[in-house]
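As you look at this complex, bear in mind that one protein chain is not there, while each of the others sits in place.
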Amino acid sequence: MTGVLDVLTHTHRPPVADKDEAWKDEVAPDEGSPFRPLYDDSIKFNGQPIALVVAEDWEIAKFAATLVRVEYQEEHAFATDLEAGRNKATEVKKPHEPRGDAAGALARAAVRHEADYFIPTEHHNPMELYATTVVWNGNGRLTVYDKTQGVQNVHKFLCSVFGKKPDDIRVLSPYVGGAFGSGLRPQYQVVLAMLGALALKRSVRVVLTRQQMYGLGHRPATIERVGLGAKPDGTLDAVTHEATAITSRYEDFSRNDSGWAEQLYKSPNSRYSHKLVRLDVSTPCDMRAPGAASGVCALECAMDELAVALKLDPIELRLKCYSDRDQSEDLPYTSKQLRECYARGAEAFGWSRRNPAARAMRDGNELVGWGMATGVWEALQMPVAVRIVLTANGHAEVSCAASDIGTGTYTIVAQVAADALGLPIENISVKLADSTLPQAPVEGGSWMAASSAHAVLGAAEDIRQDLARLASTMPSSPLAGVDAADVTLVNGTIASNGERNDAVSIADAMRYGKLERIEKQKLNQFAEDKSHARNTHSAVFAEVKVDEQLGVVRVTRVVSAVAAGRILNTKTGRSQIMGGVVWGIGMALHEETVMDHRFGRIMNANIAEYHIPVNADIHDIDVIFVEERDDRINRLGVKGLGEIGIVGVPAAIANAVYHATGKRIRRFPITLDKLLA
Amino acid sequence: MINFQYSRASDVADAILLLTAHPGAKLIAGGTNLIDLMKENVEEPSRLIDISRLPLRKIEETADGGLRVGALVPNSDLAYDPLIEQRYPLLASAILAGASAQLRNMASVGGNLMQRTRCAYFYDTATPCNKRHPGSGCSAIEGLNRNHAILGTSASCIATNPSDMSVALAALGALVHIAGPSGEHTMALTDFHRLPGDTPHVDTNLGAGEIITAIELPPRGFAHNYSYLKIRDRLSYAFALVSVAAALELDGNAIREARVALGGVAHKPWRSLEAETALRGQAATIEHFSHAADLLLQGARAYAHNGFKVELARRAIVRTLMQAASATPQSQTHKKIA
Partner (left out) sequence: MADAANQIPNRIPTNLVVNGVRRTLDLMPWTTLLDALRDHLELIGTKKGCDHGQCGACTVLVDGRRVNSCLTLAVMMDGAEITTVEGLARDGALHPLQQAFIDHDAFQCGYCTPGQICSAVGLLAEGRARDADEIRELMSGNLCRCGAYPHIVAAIQQVMGRP
């Protein structure tokens, strides 16, 4: 057909690596064999790419793709249903070692609650479609514009898959239209675009459709079985949590769903386990607050059920079980202001006015419910390198391979650099997400704020040292002989600390040193500290109004009180938490990837029928940052905010729905049909 | 999307000529549903006949005190037209319950009547569907059918009609004006859409080469006692699980005239003359509304996942009639259900 350039398939494509190791990216599961698009003739899941039509323009490619004829041969029966496969689950690595005899203690407990909670498969659905443009530079070198959370991860992956030298490929992703975990691993469109460019020796762009994005990773469906055994006074004797999750047949993807009670609730006996059911689906992947969003949802619903059984206020129960130590390693926390989260959140929400009985509060035709839950996430930090180039005109360029997926890395890097270099923020330019820039891991796990900020501090510190040396040796300098430790960069000057108010302008010092620019690159590594546990925490309060007859649920108010160390930027930080709350509302009420197991096919692979919240679903969201000074975790006391905002929200809403209606929905999302039943 | 030719009709007669001359052709106006389906390769017209510039955009008063609405009036213009807002607020409300502001700006009245089901199997060419591919089987009957019909279904198809506007038009007793190779004629809106029977691929009774030119609203507008209630999985921009258009004329508390139409439950907007007759002359009470709901839902048949719709529809009918009777119509922006 006119305009069609090539149709690539497993029998017609450029060569790729054949060893699994070559296809394992930085965050690939340890166990298994990563998916290789167009590698061979085996079909692993419905929605798998099997051919790439390359044409002069997009519409022709789409048309030509409709003319490709495919012959299939069925090799074995397939299965995609988690619940049907539950009895075939295999146990994988435990989140924590068991303590005591949890099963026995649970069986003997005076008050016991044990139940299954079902979290369906969910898809990230960032607004931006996955796409890659490979620019053929003509000299054998390729510039790859990719949608990814980690350009260096993609770079290394492409070099190993296509047998390229590091200098042959450059990967850029300066602006990312959301990702939420879906871009942690290199996705298949980048491989397809590379195959196309190498086959045709010209530039190729591959843009996935929204439907095709349902063939990428997903939050795996899980059955979360939680058991809580309590004394009549509300202290816990036993916690058990067993998560059974979907994975693909070709990779074992697992996360920590079930271990979070170890951080939150004191119990002498505990057992946590994670099981996988291998099914004919694409490999799941991390999705905002992976593990915690699902596992803590179940745990916090179970805690609410236990509070009802004990006739205790839900906050009171949590305070009775409050753990000041991470029980798995018996460690104190670097900081844990969760008590203050409960107090501040409850006060802002008006929790004290809650009638504890279910179905006791109403507003006309609507039943009103108030629910709460705890949130917890890890405060992670990773090695990151940053380069700062300070020029004599008082401008600094800060560069790093890290990504900004909408989480505010650009802003944080600029403001920390401005602060450390004593320059106005307008004088700072930030370059990110280019594989040739200083090293950074994938942007995920809420680690990038702390990690990038401290890398900036490290490089800025080296610049300060150089400037101090210049200032102290300049003729007739007011800072003559001053020790580098005694100066700070402020207002474009090198200024002495303390009483002396002496300063030398950065421009003068650089002129004296005949320096047009000072360039420093530094890799920041955080000192290993196994003496303390590091977590962020939240207390989430939700009000729902449920139409008594029709089951329509409205989330009218959410208060999220977050303790996450020092908040580098309250404006963008607040937005992160607010976004997490919106995600939690979606998880509670809307989101579910629906599969027809007869075909192993996702039947709502679009964003009309896969419901995410729209503007009309979202009302008042109050974000409170509880002051949490943390001198131990890192120099700035920063913990990260990307995930903690969602954790706890689905449970708070489910608990509010129970409080409103007296109906306990353990199968998410809570759609109105479940409330009518 | 497959390839197609494009031509622009110069007038209604030209559109009919082009349609007749090109059997695989389809008319396009707003395109919001057709282009979507073409991108899914569900619709594969050989030619698009652009009728968007035809002079069918007027809203005019008819001799008998009704209104005639040109087929190309955009949904939003119709909903916000002062005559519609004052005299047919039920229609305005139903339109505003559907889609998004952008889509309502694009979608035409005629196109709204022609929109096709949102059944996931109809949309997915990888699965059998009698509506898309006659004789291939219905995937929904034994498959995922939470969104599907409970009334008027057949062994071939259990799809629903997704329109909100049509539900109000059915309740209002609207007429569809049609032009075709053999001249012009009108059809009651309730006769326009079909039940699936064993020909689910035929959605409407529009004949070959025919074009909708207008919708006619009868004089009775039920402007005092009406309500449109749409129940869905999120609070906006989602298709109905169940919707109810209710319109009453009251003498004090006595019902002089009643209309109830349902959306989201059948292959067409669902009305029951029996239910409406039973309401006439009765007091506007929950008991009578419940009885009408029973009559409307007579013969309802649930499938594996949509059984909730029967009870949901029953409650929604009563609620909507109560809203209509008390002149507190459901707001489409303030989401608390009145």
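Before moving on, here are some points about what is shown:
Chains here go by letter, A and B, matching the order in which they are written, and residues are numbered from 1 within each.
Note that a residue touches a chain if its C-beta (ideal position, glycine included) is under 8 Å from a C-beta of that chain, and two chains touch if they have at least 3 such contacts.
Being a predicted model, the structure only gives us computed values, none of them experimental.
Only one residue from B:Gln86, B:Ser100 or B:Ser182 touches the chain missing from this view: B:Ser100.
Contact with the undisplayed chain is limited, among A:Trp583, A:Phe599 or A:Tyr658, to A:Trp583. In the complete complex, the residue from A:Ile612, A:Ile633 or A:Leu672 that touches the missing chain is A:Ile612. Among A:Trp23, A:Phe45 or A:Phe180, only A:Phe180 touches the chain left out of the display. Only one residue from B:Ser93, B:Ser236 or B:Asn306 touches the chain missing from this view: B:Ser236.
Interface with the hidden chain, as seen from subunit A, comprises residues 1-3, 57-60, 63, 67, 124-129, 175-178, 180, 207, 209-210, 405-408, 571-572, 574-576, 578-583, 606-608, 612-616, 618-621.
Contact between subunit B and the unshown chain involves residues 1-6, 28, 31-32, 35-36, 39-40, 48, 50, 52, 76, 80, 99-103, 105-106, 235-237, 332-335.
The definition used in the following text is that only the chains that are shown with their structure count from here on.
Those residues of subunit A that touch subunit B in the shared complex are 59, 62-63, 66, 364-366, 545, 547, 549-552, 554, 589-590, 594, 596, 598-599, 601, 603-604, 608-609, 611, 613-617, 671-673, 676-677. Residues 1-3, 39, 41, 118, 120-121, 124, 126-127, 139, 142-144, 146, 231, 233-239, 241, 308, 311-312, 315-316, 319, 335-338 of subunit B touch subunit A in their complex.
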